[in-house]
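For this view, one protein chain was removed and the others were kept in their places.
Presenting chain A:
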């Protein structure tokens, strides 16, 4: 494992499988009455959020607390950042307080990379979503969810997603989730297809390790998982598509379309969903939709990442079992 987690593309297959396996161990902690491990006791993690994100921040915070880390939450709003302080000064100020890891969410693509590589700070950097670049823990929790559902909770241990056909639908252009997922799913051996109106696919996509289609109905029957990406209504103001209704008709997932998917296939969404836009309530609330599971898995994955980056040589798994044995 590397010292930082900046991009899903930085992970090897073995790294990724290790994280998924570790997350399974972490998930067991959540099933216990006392959902806590002492692994990161005495370590300090700061959640440095320059962009509003309640769910990701809470997920990281839950993961950090379950590992007994000391947690500092920093949000840009109302902080010195809004008074013009630079990323560098903010990061150095926090590090001076003795943090071991920085979980950063930033609207600028590359901000976590800069933080990790500019010599500004020494702490480990975990990317919690940067601009339209990457969101690696999201991709990991998605892969974790797919492996559980498509391979099996126990059967999946040590396994990747070889041969699984994964379809991502929606605003690929503006999506860090799509970029991270394409990278990671490819590394894990899955076959990825992106479906979107051509306006929402980036120029340069031809080098990505995936297929691109404009026809959702043709792809659905050949999908083991279909991940719907959020589409912001405002995009239609920039002529990415004519109207919300037309988008919904051509690229939205409703009950009829879901019926075209193989029976075992699942529907995923990184949230927040725009119901009525990319996904209908019928689909969102169906048993095949894993949205809530993804949220729960997010905590396990973030625990695994924090543990592997910060836990050093102490095996978390042994810890977990020791506690269980008591």
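By definition in this document, contacts are C-beta pairs under 8 Å (C-beta built on N, C-alpha and C of every residue); 3 or more make two chains touch, one makes a residue touch a chain; residues count from 1.
FYI, contacts and distances are computed from a predicted model.
Hidden chain, UniProt protein name from the list "Transcriptional regulator", "Peptide/nickel transport system ATP-binding protein", "Dihydroorotase" or "Cytochrome c oxidase subunit 2": "Dihydroorotase". The residue from A:74, A:208, A:247 or A:307 that touches the chain not shown here is A:208. For the options A:22, A:134, A:248 or A:300, the residue in contact with the chain missing from this view is A:134. Touching the chain that is not shown, out of A:176, A:230 or A:257: A:176 (per the contact rule at the top).
Of A:107, A:162 or A:232, it is A:107 that touches the chain left out of the display. In the full complex, the hidden chain is touched by chain A at residues 86-88, 106-111, 113-114, 117-118, 130-134, 176, 179, 202-208.
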